[in-house]
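Sharing a structure below in structure tokens format, with a few things to ask.
With one protein chain held back, the other chains of the complex are shown just where they sit.
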Amino acid sequence: MEFTRMMEGNEAAAWGAKLSRAEVIPAYPITPQTELISHIATLIARGEMKAQYIKVEGEHTAMAAACGASAAGARVFTASASQGIAFMEEALWMPPGRRLPIVMCMVNRALAPIGGLRPDHNDALLQRDTGWIQLYCENSQEVLDTIIMAYRIGEDRQVYLPVAPCYDGYFVSATAIPTTVPDQGEVDEFLPPYKHEMYSLMPGDYRRPPFPLNIAKARYEVQKAMERAKKVIEKVDREYAKRFGRGYDGLLEEYACDGVEAVLVTMGSMTGTARDVIDEMQAEGKPIGLVKLRGFRPFPTEELRELAKKYHVLGIVDRNTSYGSAGGGVVAMEAARALYPLDDRPLLLNFHVGLGGSDVTMRQIRYMADKVLETLETGKVEKEVEWVELLDLGEVM
Amino acid sequence: METDKLFDEYYEKSLLQGGTTCCPGCGGPLFWRMTLDALGPNTIVYGDGPCAMCAIRNIKLPTFGLHFSFVADGSTGIVAALAAKGRRDITVVSSAGDGATGDISFGKVSAAAERNENMIQICVDNEAYMNTGIQKSGLTPFGAWTTTTPLGKENPKKAVPMIIAQHKVPYVATVSVAYPRDLKAKIKKAKGIEGFKYIHTVMPCPTGWRFDPAKSVEVVRLGVETWAWPLYEIEGGVLKLSMKPKPKPIEEYLRPQRRFRHLTKEQIEFIQREVDARRQRLLENDGKRIIL
Amino acid sequence: MSQIVRAFRPEVDNEKCVRCGNCQTFCPEGTVMVTDEGVVFDYRYCKGCGVCANECPVDAIKMVREA
Partner (left out) sequence: MIEIRFHGMGGQGAVMGALMLAEAAFSEGKYAQKIPVYGGMRRGGDVTVFLRLDDKPIRRTCGIYEPDAIVVLDPALISVPAVRKGLKKGGLAVLNDERSPEEVDLGVELSKLATVDATGISTEVLGQRAIPITNTTMLGAISKATGWVKLESLFEPIMGMFPGRIGELNVEACKRGYEAVRVREA
């Protein structure tokens, strides 16, 4: 039966895995992902979840075991964070190349040594080239819903790619809000059992994709699958919304954008805070909207181009850095590439904030929103990239 | 041609397709033919990377591999998937070379042993990184030339089977392709045991050990006869020597291999003393529990 | 699959052969077979390593130059 109660992001993720009937869960603990796997261990110990939980000795093994299990026909779930994701790097290239629809939560946490235990997005963005679908979630509810959707997306024969629901450590992972856990029967109807038409390791029924003789072609197949995934993500989201009453607008969501000419673009938990700031500002008569980037891979290029027709200034908030880049954070650079071919390009501002795991405050968001509006008025970009945390905008924990 | 037809029929029945990409005289395909014979068709083979796995492309059973540094881990996933599906009838064989087993994935093999994963882990030991062009591994023996130990390796070989045995796994065995009956019996025994089984096999490598390929089987046989490669099993922690040949001088094993040709008389004597001491300890402990 | 390059090929003297089966057992490639008529080789896959000749207890197999 469906029920709603206070639930942290990590517990919601465990419920997501349980409702998706994940069969094999190889995992290695790392803060802030630990509560996720201990919740799963508890669900299994209580007999409420039926899965093989492999207590592996490191993240590299976790992902490798995930590949083996997925190829052998099991639905696989795992999760990691930060150093764990970095340690897993080599293994993370395997599922997309082998077309294995594993779901792994990336519980975002800053990378050492210049970072704490709290979130920034560099750990997940580090994996932007590996071929994993990345969907960034705002809160517990979205985490739970996205995991269920992730299996539908990854296991779609148009796609066959692994999916990473990403969510911020602490601000989502340990933050409790009322969260609705859907009925198992409903989820079962939405998500049929895992079946991979390319793979079977069972003796007598052995099949796997042929060894690629043309490597460029094989890689292009992954690229095409990524492109097809855009439509699949949107379709699955619509279906989910229809059945469960909650949807997330696919790859990106426009919030309070009626009649505005400038928007902030955010990703992850800061989006919730930004919603409150945008509402406040609109109440003051300031015409600024918000775009939540939910899908980073595949990148919503066409969608962003559509936005560019409506909005003259985009203020992209990057909770990550790319040292020595062409300019700014990873999201800003992606967006710039997406917008470059347009004749009438919007102005692009880029903000660095929340790096190394520090809080993204209302004041900081307010500051960034004001900058965006200022740029709309002047029509000039004063600073392409701004490190907001270097400014004194009040206390930040 | 009649002979061709004869062989085609044979390959049809065999679990190993003819025509591997291994070097002439490589022990790899020989080992796999014997092993697959013993295991039968209800088997999944996991492994990738090392050069003895060239033969894996010719295995007609389900195979899956990730890469060189992925030992005993993908197979852990396969074992879990089989458990999730309730398939207890399928044997999972996980294979790797000496460098993967003893160096880069040593922790992974150890962890799989500690978890007592239900699979047969095989170390195909040709005593160096051969696929990359003969570089020293943790399992290269003392004195052996490789491209990274041009003067001979300074340290002894890592005793992986004994280390794995200390994980209290149900079964550990060393085998050699020169003794097919012993090899097949051990593989069959491993198949019948629940939990983590570790099989360590010597893999003659004419290319890396630098001997005439015709002597492939002869060299590893000499390995056993000189006690350079003692064959034993450790079942339930109890050591049992599989054969106790009258020891031939170690020089007979070293001489055909040009990787040892630079060794001085003193060094050979040193190796002889080491081998003698180990033989002594093995004989003393034969039939005894050796797990601490 | 690239073509087999081989300098020597095994040939058997079936008069001498005692049908012990060592050649078949130890051929790395599985390209030797003992039949009722004697030993036969699959020259399509034989790499000419010479293990069969080396393992033959009665020297019935000789490695001869490829023509």
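Lettered A, B and C in written order, each chain numbered from 1.
In this text, contacts are C-beta pairs under 8 Å (C-beta built on N, C-alpha and C of every residue); 3 or more make two chains touch, one makes a residue touch a chain.
From a predicted model like this one, the values you see are computed outputs, not experimental measurements.
So which shown chains sit in contact with the chain we cannot see?
Over the full assembly, the chain not pictured touches A.
For the chain left off this view, which of A:Ile133, A:Met149 or A:Val172 is in contact with it?
Residue touching the chain left out of view: A:Val172.
Based on the whole complex, identify which of A:Ala86, A:Met198, A:Val222 or A:Met362 touches the chain you can't see.
A:Met362
Touching the hidden chain in the complete assembly: which of A:Thr31, A:Ser80 or A:Thr321 does that?
Spelled out, the listed residue whose C-beta touches the missing chain is A:Thr31.
Touching the missing chain, which residues of chain A?
5-6, 8, 31, 116-117, 138-139, 168, 170-172, 174-178, 269-270, 272-273, 275-276, 359-362, 394-397
Going forward, only the chains that are shown with their structure count from here on.
Just how far, in Å, is the C-alpha centre of chain C from the one of chain B?
25
Return the distance between the CA-based centres of chain A and chain C, expressed in whole Å.
61
From the mean C-alpha coordinate of chain A to that of chain B, what's the distance rounded to whole Å?
Distance between chain centres: 44 Å.
Among the residues of chain A, which ones contact at least 2 other chains?
none
If a residue has to touch 2 or more other chains to count, which residues of chain C qualify?
Expected reply: no residues.
Over in the complex, which chain A residues touch chain B? Could you list them?
Contact set of chain A toward chain B: 23-24, 26, 51-52, 54-58, 60-61, 64-74, 76, 90-91, 94, 98, 200-204, 206, 208.
If we count contacts the way the header does, which residues on chain C are in touch with chain B in the complex?
1, 4, 25-31, 33, 35, 40-42, 44-45, 47-51, 53-55, 63
Which of the residues in chain B come into contact with chain C in the complex?
3-4, 6-7, 10-11, 14, 16, 18-30, 33, 177-178, 180, 206, 212-218
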